[in-house]
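Only a single protein chain was left out; the remaining protein chains are all shown in position.
Just so it is clear, A, B and C label the chains in written order, and each chain counts residues from 1 on its own.
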Amino acid sequence: MEFLADYIYYIGAFGLIIIGLLIVLVKHNLIKVIIGLSILDTGINLFLISVGYLKNGTAPIFSRTDLEPGNMVDPVPQALVLTAIVIGVAILALALSLAVKLYKHYGTLDLRKIKEQRW
Amino acid sequence: MRVILSILVLIVICLGIVSSLHRIPFGNPETKIGKYCINKGREETGAANIVTSVVVNYRGFDTLGEVTILFLAAIGLGSILTSMSKWSQRKTEPASLILKTGCRFLLPLILLFGAYIFIHGHLSPGGGFQGGAIIASAFLLIYLTFHGKGMNETGSKVTESSSGLIFILLGLIGLAVGNHYFLSNFLPKGQLNDLFSAGIIPLIYIAIGLKVGSELAKVIYNLMEKS
Amino acid sequence: MVNPILLIAIPLALAFAIPLFGLISKKIIRYIPVAAFLFNLIISISLIPKVLQQSIVVKISGFQPPFGINLFVGPVGILFSTLIALTGFLVSIYALDYIEKKGSTEKYHILFLILLTGATGVALTGDIFNLFVFFEILCISSYALVAYLGNKAGIESSIKYLIQGSIGSSLLLLGIGLIYGQFGTLNMADIANQINSSSSPALFVPMVLMVTGLGVEAAIFPLNAWLPDAHSSAPSSISAILSGIAIEVGLYAVIRILLTLFNAADFMMFVLFLGLLTLLIGEMSAFKQNNLKRMLAYSSIGQIGLILFAISLKTHFGISAGLFQVVSHTLGKALLFLAAGYMIYKTGSMQISSLNGIGKKMPITSLLFTIGSLSIIGLPPFVGFASKLMVIRASLASGDMLFTILVGIILLGTVIEGTYFFRVVQSIYFKESNESVSRSETPVVGLIPMFIFALLIIFIGIYPDCISKILNAASSEFLNRLDYVRSILG
Partner (left out) sequence: MIIVVSLLIVFMLIAAIAAIFFRDLLNAVIAACMVSLIAAILFYFLHAPDVAMAEASIGAALVAAIFIIAIRRTQRHEE
């Protein structure tokens, strides 16, 4: 139980990272690959947030009644993750628009069949 | 074969990362700048939500870059989807009565909620990005219902450009007045937990909210209508 | 004193304002990038003397460096920002005619402006997450610009580039997360202050992740599969920027991470061999190309390998030679792509064989192309000669027997380079011409930037001393980590 409490978030985060990378490396369908990128992003975000977590901490927001810094969790990774989420959406939207366009040109999303350009 | 190879590579990567994780114990972080922001954030920025003060003030430059990235994505998507294709003439079924009525009823509420989220970004959880995303979801509802008819492209262009300009201008004003730093918080900080507090933070978050909202809406619009 | 933050803020503001200008008049849009980079060029040049005396640290939002974001405008930063502004200025003049042929261009100008702003940001920032953000700006605008023409090849290469690039940036972010978890800070100087050597696995892993992530953009050997496609299917003005600026900036980031952040002395030997491998593979693949732009793209990979080799010698001389090679490659490759742009436009084909006899049809453009190729090969009196000579001298001066042998490989690369460039030059001047192509020169607006590039190539080639001061200062910035730390943290 102790081990679980210490590592469960890391296990989740790295599980997502591995699954995301696996989808990107193994799958041939472009939309699947983009789904993989999105899962990879989620995993990295989860990892960053768990890096800043403090045991028995509180959210880094002061209310009217509670003005003590106390043991708030680290706000900086949260700010980083906010940025990273938005960047992830931007890349995703661009990738999907490219996928739509690619489908128009080739009539397929299978990356194995798209081989106009060679080494 | 490829699958096994990929899994092997991933296992190696994972082992490497795990070997470096023992320096990062969970729930007991090494927080140098984090502690500083928690302890000093209230006086230095005047925002009750420390995450907001980090996002907009301590790391405001990152946020400027991030807004730029969203702008880039919207522009790039537009250029990719329109550069050669003609507007496809698809037959669209008219939306059902329930959707139309529901949209009319929900739309103002969603917009109001989005605006509330980004105006109160310095007091409660939420802020420009979250509020902007909610506003964009309101536009998604409109597109689903009315198929983008009467969509005002000029209006969205003006909104996103001018809100981006406001962000940079606030930064440049900070460079010109006060203590001469880009993006410095030159307005009075006010009372903690008041709506009118924290200097330029609410202004920047409003600009970000409008920009994110209009850009995400534009992304959805382009994907739905022009592809 | 002008605040260096304007180098980023003003182009960004102009980029945001372009849609508004577009509502007023479609004609003025195309002059905005020219104005922005002229402004940047003037500011960068005016800052050089000050920076050479003392590096400028710009605190953004007015917080002390470890707590806020800071820009570090040292010799390296100012060298890159001058180079970026110069290339951006000239290429945006070129684009006045070249791009305007291709329909609505508002989006092109926005993307172009933001691409180079992102590059400037990467070169100037002193914060590791900020570096990530600007790096993403650089990458995302490149993805969109590679697909700008909207043809099959463009979309396909953009997709390839996007998938590899975004895996790279995810790895970079993961590395940043590991670093933040260990040190609780994101400021590069502060991290460098706490790292003495990267021998422990806890530091080695994030270093490898970050270098891999940045290496995708820098086109280091196993990570450069996207490059030839992307560079050959983008519009030529963008190929010039991608080849001349984007990969160099990626390389800068790699070097900054390796040398300043992690002080990875043992790792540099490995990087040196990667550089040599990149050089050989790039040159050999370029040799068997029939497509002009792909050949130029592979030649860029070769040049990147050479730069990486020179910098990983880790001597003062070696790093200045590498940076000199950066300058010479930027000037030469930009000129080549710009000239190739109009030649391809004229003949309508990228095949080298279709260039037969074009020397009589477009004499000035062909001459400029020849100057560029001779400079890339490294023949006197062009700048490529001076920089290649400096690289070779640097590797001989390190005194190690091994490096002396490795010089042989560099010379072999140069020979291959010479062969394929001379093949092109030969088909330009000495092959039977294709009668269907009419005789007409590049428009003047396109010729002016090429002329300026050629003049710079010749001028710096004859007087290499005119930039030696900044190169020396830059290489001391890379080598003296403690000075870097001290000048930021105080």
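Just so it is clear, a contact is a pair of C-beta atoms (placed from the backbone, for glycine too) under 8 Å apart; a residue touches a chain by one contact, two chains touch by 3 or more.
Quick caveat: nothing in here was measured; it's all calculated off a predicted structure.
Of the chains displayed, those contacted by the omitted chain across the entire assembly are A, B.
Check B:119, B:134 or B:170 against the missing chain and you find that the one touching it is B:134. Within the complete assembly, residues 49, 51-52, 117, 125-127, 129-130, 133-134, 136-137, 140, 216, 219-220, 223-224, 227 of chain B touch the chain that is not shown. In the full complex, chain A makes contact with the omitted chain through residues 1, 4-5, 8-9, 11-12, 15-16, 19-20, 22-23, 26-27, 29, 31-32, 34-36, 38-39, 42, 45-46, 49-50, 52-54, 57-61, 72-73, 78, 81-82, 85-86, 88-89, 92-93, 96-97, 99-100, 103, 108-110.
One rule holds for everything that comes next: only the chains that are shown with their structure count from here on.
By count of C-beta pairs in contact, B-C exceeds the other of the chain pairs B-C and A-C. The centroid of the Cα atoms in chain A and the matching centroid in chain B are 16 Å apart. Chain C has its Cα centroid 30 Å from the Cα centroid of chain B. As a whole-number value, the distance joining the C-alpha centres of chain A and chain C reads 29 Å. For chain C, residues touching at least two other chains, in rising order: 129, 133, 136, 140, 143-144, 147, 150, 155, 158, 174, 181, 184, 186.
Counting partners per residue, chain A has 21, 51, 74, 76-77, 80, 83, 87, 90-91, 94, 98, 101 as the residues that reach two or more other chains. Only residues 3, 5, 9, 12-13, 15-20, 22-23, 58-63, 66-69, 103, 107-108, 110-111, 114, 117-118, 121, 129-130, 133-134, 136-137, 140-141, 143-145, 147-151, 155, 158, 174, 178, 181-187, 190, 201-206, 208-209 of chain C touch chain B when the two sit together in their complex. Chain contact summary for the complex, chain B toward chain A: residues 2-3, 6-7, 9-10, 13-14, 17-18, 21, 24-29, 31, 33-35, 37-39, 41-42, 48-51, 53-55, 58-59, 62-63, 65-66, 69-70, 72-74, 76-77, 80-81, 85, 124-125, 127, 129, 192-193, 212, 216, 219, 222-223, 227. Here chain A touches chain B in the complex through residues 6-7, 9-10, 14, 18, 21-22, 25-26, 50-55, 59-64, 67, 69, 72, 74-80, 82-83, 85-87, 89-91, 93-94, 96-98, 100-101, 104, going by the rule given at the top.
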